[in-house]
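The complex appears here minus one protein chain, its other protein chains still in place.
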Amino acid sequence: MIQQVAQILSYKKLRDEYHILTIVAPEIAELSKPGQFINIRPAVDRQFILRRPFSIYKVNRRGEWAATIEVVFDIRGGGTAALAGLRAHDTIDVMGPIGRPFAIPKTRNNCLLVGGGIGAAPLFYLAEELRSAGKRVDVLWGAASANKLLNPIDAKRFGAQAVFTTEDGSEGIEGRVTDVLPDLIAKCGSRVIYACGPNGMLQAVTKIAQKHRIPVQVAMEELMGCGYGICMTCVQPVWDRNREHVVHARTCVDGPVFNGARIAWDAFPPERPAPTAPVGN
Amino acid sequence: MIQQVAQILSYKKLRDEYHILTIVAPEIAELSKPGQFINIRPAVDRQFILRRPFSIYKVNRRGEWAATIEVVFDIRGGGTAALAGLRAHDTIDVMGPIGRPFAIPKTRNNCLLVGGGIGAAPLFYLAEELRSAGKRVDVLWGAASANKLLNPIDAKRFGAQAVFTTEDGSEGIEGRVTDVLPDLIAKCGSRVIYACGPNGMLQAVTKIAQKHRIPVQVAMEELMGCGYGICMTCVQPVWDRNREHVVHARTCVDGPVFNGARIAWDAFPPERPAPTAPVGN
Amino acid sequence: MAADLSIDLAGVRLRSPVVTASGCFASGREVSEFIDLKKLGAVVVKSMTLEPWPGKRTPRMTETPSGMLNAIGLQNHGVEHFLQVDLPWLNRMGVPVIASIAGNTVQEYIYVAEALQGAPGVIALEINISCPNLEDRNNMFAHDPKATAMVVSAVRRAVELPLFPKLSPNVTNIVEIAGAALDSGAQGLSLVNTVMGMAIDIHTGMPKLAGVLGGLSGPAIRPIALRCVFDVHRAFPHVPIIGMGGIMNHEDALEFVLGGATAVAIGTANFIDPHATIKTIEGIERYMVEKGVSNLASIRGRVKVEG
Partner (left out) sequence: MAADLSIDLAGVRLRSPVVTASGCFASGREVSEFIDLKKLGAVVVKSMTLEPWPGKRTPRMTETPSGMLNAIGLQNHGVEHFLQVDLPWLNRMGVPVIASIAGNTVQEYIYVAEALQGAPGVIALEINISCPNLEDRNNMFAHDPKATAMVVSAVRRAVELPLFPKLSPNVTNIVEIAGAALDSGAQGLSLVNTVMGMAIDIHTGMPKLAGVLGGLSGPAIRPIALRCVFDVHRAFPHVPIIGMGGIMNHEDALEFVLGGATAVAIGTANFIDPHATIKTIEGIERYMVEKGVSNLASIRGRVKVEG
């Protein structure tokens, strides 16, 4: 893992919806694998103090003048707003590459990539690696509406099959990815599934994959205090090896990619948490 | 007093030392008088939350497309650093004009302006008004070194006499304004003194003026929480009318210009304050 | 659906849930240049004492991350001046007044309270007990349940006005202090006063405040203040609470309402923006309309926690 002050090569908008930063970071680009993320400090001196994690969307190892990483994001609050204000030659403090990457299967060939909204980000980098490893890549993107689908043009380019679902039917099939997933698995003869998006979607995708007896790798999100393993804020409930107890694994360094079958999906917080002894910490 | 979001007309540097912002604020410009200040919110979302007060340096009531105010400042910390980053068309939140202005004498004619470093800022606006009121204006600027003298070129323009002192002798007379003040008063036949700068200087200038039996108006500085009279952080110790008790007057709205004779110069904080009951507040 | 912003505060109906925090609005004259005071629920004026107090030396303020430390020392003109000068003006403005009273002895609180009994437009007294108690080794009244009870019950006996003791967050168990205040006859509570803090200039070695220690206010303390409001509301669900501490806008204000505040007070935010109170009121109204909340009482303390 590297920390460096990196220069912005370019900022651009994607379909008026998402923002793309291309960052000059040769060493990080060199080391990075699909599914990993970088942790960016959008600004100093602001009321927010922590870094912001972003999946590696694309890597260009033969950048015009140096290797670059791309991240794609939408504006949620102060951090992403600050990032969207960056322009070429501005500099930011970046840590990365961080976390467990997606595993590239040795024997299995047909790979199905399932992405929800902006969650599809890491799957673009993954698709590239899979195809250069000679795999077949099929794509299933879902979103609330057409404009929230992440870069469908590229997706069609690398997807043998590229299916899109929107909840309002404004593009592709009306509905959710899970409505079409079973058929698509059959149709594409998928042998492994990679998924990234909202928790609910990842849980549903995992169930379906398990019914079809094919492995599923999910890239999880959780609030991160440090993004490199020292604060314990980002944990996921996962089953220990012999599936007896649920233990807490760090999303940042033990993930963000997990075997979907290892996540203890039912252990997630209740609707109304009970006030528990405050500090400790 | 007005609060408005105002546009920056221009930013420029003065002798690589000071920064000048020209702000489009017609109503504020209209109302403002020499010695008053404006209170600027340099940025939102920063770790510092309060406004920053700046003397009105110049006013242009017939600005290219609207009346403007100028402030001149040096970079001390986060707030001034943020302001120095502003450029034409950026906008800032401004309150003003604020406070008691310098009084323009009816009968007395020869006016001596004494400024220490950046403290000379409000005296430029004052000089203009005095001259258009047909007064004679003499100027005495002091600073640590030549580069810290505020705009001596303009000062020479409007000063019948324009004398400069620097502590390192890098420009004008080596020493402090108070070293040359007595002679200058005699030489210029000064009948009123206007002073702005560090407290120590203002106190010394007041003493000399009193010895010469001429009135002195001093523009004071103090940390300001609100800058418009509601927080009580900015007080100066002043003598009440019958000079019996020292009372606390607000620098922001009861000042910043005070009659030098009314300031209780000896009531300023001791070297080693005693911990007193913390809140209250 | 129209949103009704009025609230019931210990039997008094206020036009809006937003009031001013004592000492952060003076008596309203300066701010009235910018806003219509009538839109406020009430003006809580700077704490007043029996005699005028000069306050502390300067520096009285220093900025800290997302906050400010102050050590003003309760500079005020005394209760007489308030009754002669400020109150008549506030009455003309047509805004309800909550008078904040302070003192260094129980007797002083009583005198100030008695002077305010029956004063026109004064709908309640806020009792600032974050003051050193001269009769007890300068311990803050607010830091001890007994001292708190002493002041509140004494003022209770002296006047009929609804009483809102203002509690300090600098205590181990704010619920215990709240209980003592309520048992002594308080109708409601103001939560919270500033958090004690300090800052040092490492280049001069001088404390940044002439008073050395000061009170921390502003966004930095919001999570602390909200926790105090939440704890006290859960312990005393039927007691009206004026919540404050770092409220800069309507979102912050609504956090306090969901946490258990009946009304919210805006302090430091007034220093930054004289329109802060009005903008907060407008924002709360927008929120209520969007969410279909007909009155604030219906969401008070409704943060989703067990029990």
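When the chains are written out, they are named A, B and C in that same order, and each has its own residue count from 1.
In this text, contacts are C-beta pairs under 8 Å (C-beta built on N, C-alpha and C of every residue); 3 or more make two chains touch, one makes a residue touch a chain.
Remember, it's a predicted structure, so these values are computed and weren't measured experimentally.
The chain not shown here is touched by just one of A:51, A:100 or A:148, and that residue is A:51. The missing chain lies against chain A, touching residues 1, 3, 41, 47-51, 93, 95, 222-237, 246-248, 253, 267-269, 273-281. Residue positions on chain C in contact with the hidden chain: 64-67, 69, 143-144, 170-173, 195-200, 202, 204-207, 212-214, 216, 218-224, 226-227, 230, 246, 251, 254-255, 258-259, 287, 299, 302-305, in rising order.
Going forward, only the chains that are shown with their structure count from here on.
Each chain gets a centre from the mean of its Cα atoms; the one farthest from the centre of chain C is A.
Between chain B and chain C, the centres computed from C-alpha atoms are 35 Å apart. With centres defined as mean CA coordinates, chain B is found 55 Å away from chain A.
Chain A and chain C have centres, each the mean of its CA atoms, that are 46 Å apart.
For chain A, residues touching at least two other chains, in rising order: 47.
Touching of two or more other chains is recorded for residues 66, 219 of chain C.
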